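Removed from the display is one protein chain of the complex; every other protein chain stays in position.
Order of writing sets the chain letters: A and B. Residues in each chain are counted from 1.
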Amino acid sequence: MDYSDIQTIEHDVLVVGAGGAGIRAAIECADKGLSTGIISKSLLGKAHTVMAEGGIAASLGNVDPRDNWKIHFRDTMRGGKFLNQWRMAELHARHAPDRVRELEEWGAVFDRTDKGLISQRNFGGHRFPRLAHVGDRTGLEIIRTLQDFCVHQGISTHMECTGLDLVLDKDKVSGLVGYWRETGRFVLFKTKAIILATGGGGKAWKVTSNSWEYTGDGLGMAYRAGAELIDMEFTQFHPTGMVWPPSVKGILVTEGVRGDGGILLNSEGERFMFNYIPEKFASETADTEEEASRWLEGDKEARRPPELLTRDVVARAIKKEVEAGRGSPNGGVFLDIASRRPAEFIKKKLPSMYHQFKELAEIDITEEPMEVGPTLHYFMGGIRVNSDSQQTNVPGLFACGECAGGMHGANRLGSNSLTECLVFGAYTGRSAAEHATNSKNKSKEIDVNSLLLSEEKRIFSNLLGKEKNTEKVSVIRDEMQLNMDNLVGVFRNEEDCLKACKVISKLKSRFKKVGVSDKERPFNTELVSVLELDFMLDVAEAIAHSALNRKESRGSHYRNDYVKRDDLNFLKHSLAYKTNDGLKLKYIPVTITKWKPQERVY
Amino acid sequence: MEAPRKSLLKLKKKQIAIKVKGYRPTKDSEPYFQEYKIPLKPDMVVLDALNYIKDNIDGSLTYRWSCRMGVCGSCGSNVNGKPKLTCETFIDDVGDNLTVEPMARFPIIKDLVVDIDSFMTKLKDVKPWIINETEKPIEKGENLQTPEQVDLYKQQSMCINCMLCYSACPVVGTEDDFIGPAALALSYRYNMDSRDQGEKERLKITSSEEGVYGCSWIGECTSVCPKNVDPAIAIQKLKLTGSLQTIKELLLPKFVK
Partner (left out) sequence: MSKEFKPYVEKNNNFWWLTNRRYFTYAMREISGLVMSLYVLISIYEISQLTSGSSSFIDFRLLAASPLMFMFSVIALAFTLLHTITWFELTGKIQKDQVPKISGKSPPIFALVIVNMLILFAASYLIYFLFW
C-alpha cells in the first residue's frame, strides 16, 4: 500500500488529550505564538475532567484569611506522605491562586460569597476552606471555560483522533502517528514537542469512577517510547463511590457531601470514622460528635470531623467495616446528609448530587442516606517528569495532568488535581513552547512509508484481516478488570500481587490472538477498544509489579503483610521502564528541596 | 444482593428485545433495524443494553459514550422516538418496544454515531468567550460578582453540549443555517455575565433569520434538555434585547456606539 498521500499535519507543539491540563497547556503554547494542535480521543469538551465535582484548591483566603500557599503545600506533602516531588508540590501551591483567578478572568462561573469573592468550601485534608467551586460541577465549568477560550485563541482541535505511537528521531520526539476514528485512516503529526495530557488508566479496574477515555493511552505511549513511569503503585481509591444500581457502580459521590456536613454510618448506625483516626491527624481531628457538630456550625476553635480525613484513611475504614459485616445491603456504608442539613441547603449546595442520585438511583438524598463504597479514582503515579520543565527523559516529550506522576506522592488531596491541571498545564505549555522555539534543526524527513506500513501491519492486518478470532477483546478486558479489583485493590499482599503479575502476563499473550468482528475501517470502536486494551495491559503490568515490590504501607498503597511505613528502605520513588526483556523496576531517592515546610505556621 | 428500585419493576421479564438502527457506511445505502435479545436486569439503562450487545452479541455495534452519569453529553440518541441520554434512561421507564436510533436531524456516520461538525461550528459562531476592553491583571484579584449577578446566567451555563435540543428542534431539521438552541443559549449566557461587554457584538450575530428570528418558540428544546438550561426562554429574551437594541440604533444612532 502506498502511503505517499497520507495526511500530514504540522504543528510546533502537539497536545495529546483535551482535558483540563491539555487545553490549558495548548492555550499557553498558542499564547507564545506557536502553531498548536490538540488531538483528543473523544469530542471536545467531553473529557474526564467534566466529572470532577468538588472544586479546585487554591489558597485564595477568601473565606478564611488565615490560609496561605505554604499551608497548602504542607497539607499536600502531609497527604502525600512526603513521597511527593517537593518542588512540584511547592509550585502547585504557590501558583494555584493565580491560575484560579486567571480562569475566573476568562469567564468561569464560581459560587460567590456575599461580597462577590470566589467562595471556598472545606475538603478532606485541607486545613482551611480552600475549594473554589460552582455547585458540585466544577470540572464541567472549568472545561467549558477552557474550551471556549481555546476556541477563541483559534487552536486547532482534532477530535476523535487516537494517538498510537510516538515518532522519534534519534531519541528525540519528532511526531506522532494518529488514527482518525471517523475514517479509520492514519494521520501523521509532525511536531517539535509533544505534551501528553491523557489522564490516568482507571479503566483497568472494574469498579472505577473513571470514564471511557481512561485507558492509560499516554502512559502506554510514553512507556513504549522509553520514558519512565514513576510510583505506579499509588492508585487512589476514593472512599465514596456509588454502589447501587450495578450500572453506576463506582461513580463518584463528591467529597463535598462530607465537606458540607455529610457523615458516614455503618449498618448499626454508628459514626465509625471516630474509631479510625490515625495518630498523626489526631491533634487536628475532632474526637467527639459534639465537637464535630460545632465545627460544622463554624466554630473556629473546634476541630474537623473524621469524615474529612484523607481519602486513603477513609477508604480503608469503609472497607474494614464492610469486611467486618457492618456494611450496607449492597456492600458499602451509608453516607447521610439528610439528617444533618435541611433539604433546601442540600439542593442548593449539592444540586448535581441531588440529581445524580435521583436520576441514576431514584434516591432522594434530602430524605435518605446514600450507599457508598471505595472506587478506583486517580493515579498518583504516572510519567516521570522534571519538576520545573515538565519534560520527560525523552527530549521533546512533556507530560502534565494526571498522566504525569510525582506531584501527589502517595496520596492525593481532593481537588488538588484540578489545580494541577491548570498550574502544570500552564508550566508544561510554557516549557514545550520554549523547547519548540529553540529547536532550530528540523528533524530529517520522517520516512512515512515504512513507519506507517508497520503500523498498518500491527493494527489492520493482524486484527481486521484475521478471519479466525480466537480471543475476544471484551473477555480479556473483563478478566483484567476483575483481577485488578480483587488482587490490586485497597488492601494488597504479596500473594495477590504476584498472582496479578502472572495473570497480566497470561492476558498479554492471549491478547496477541485477539480479533474483531467489525471489519469496517470507518468509526470502528471495536478496533479502538483493542488499541486501548493494549495500553491498559502495559499500565496494569507496571502497577502490579510496582505494588509487589513496595514492601511497606504508605498512603494509598496498603500492604496487609507490611502494615508500617518504612522510611528507611522505601522513602524513594519506584520507576518502571521498558527494556528488550520487558518491564524493569528501579528506585531513586526522594529529592528534598531547600525549602522545607515549617512545622507550625499558624 | 439485589434491591428493587422504588418504582415497581414494571417489566416483569427476564429478557427484552431491543431494536437498534444500524448503518454501515461502506456497504449500506440506508439505515435498517436490527433486533437483539438481551437479559433484563433491574435498573438497567439503555447504555447498559448497548454495552451488553457490543460485548456479547455484536461487537460491531457503534455508539458514543463516556461518563455514564449524565454529565458529559456524549451518549445522546433517540430512544422510542424521543431524544434522550442513553446512560440516564432506564429501560423500565421506556417500556417494552425498545427502539434506539441515532439522534434525529443529524447526518448519520455509522449506527448511532452522528456528524456534529455543524454544531461545533455554530457554537463557535456566537463568540462564546468573555469580551471586554481591558483584561484585568490577576494580581488585582478576581472580578467581583455577587450571587445575584451569578444567578442571572447560571441556568444557561449548565449546558453539557449533548445536542438533544438540536435533535428535538424542527427548525434545525429544515433550516441548515439555523444557529440553534444550545448556541443561542450560550450567547445569552455570555451576554448576561456581568464581566462581559460583548452583548452588542453577539446580538448582531444572533438578531438574524439564522439566529433568534428563526425560532418560533416550539419549546421542545426545553422539554428534552437534561440539565434544565431552558434554551427556549433564553432565545426569546435575546429576541427582546435584540429588538430593543435595533430600535435604539435606529432612533438614536449617535448615542449608540
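In the analysis below, a contact is a pair of C-beta atoms (placed from the backbone, for glycine too) under 8 Å apart; a residue touches a chain by one contact, two chains touch by 3 or more.
Remember, it's a predicted structure, so these values are computed and weren't measured experimentally.
Asks: Per the definition of touch given earlier, which of B:109, B:150 or B:203 contacts the omitted chain?
Replies: Only one listed residue reaches the unshown chain, and that is B:109.
Asks: Take the complete complex as the reference. Which residues in chain B touch the chain that isn't displayed?
Replies: Chain B touches the missing chain through residues 23, 25-26, 30-31, 81-82, 104-105, 107-109, 114-115, 170, 173-174, 216-220, 223, 233, 236-237, 240.
One rule holds in what follows: only the chains that are shown with their structure count from here on.
Asks: As a quick test, compute the distance in whole Å between the mean CA positions of chain A and chain B.
Replies: Once rounded, the distance between the two centres reads 27 Å.
Asks: Which of the residues in chain A come into contact with chain B in the complex?
Replies: Touch list, chain A to chain B: 42-46, 48, 50-51, 60, 98, 100-102, 104-107, 109-112, 114-118, 137, 140-141, 144, 148-149, 151-152, 159, 182, 211-213, 244-248, 251, 329-331, 352, 355-356, 359-363, 472-474, 478, 516-526.
Asks: Give the list of chain B residues in touch with chain A in this complex.
Replies: Checking each residue of chain B against chain A gives 1, 3, 5-7, 24-27, 41-45, 47-48, 54-56, 58-60, 62-74, 88, 109-110, 113, 116, 120, 123-124, 127-130, 135-136, 138, 141-147, 149-150, 153-154, 157-161, 190, 193, 195-196.
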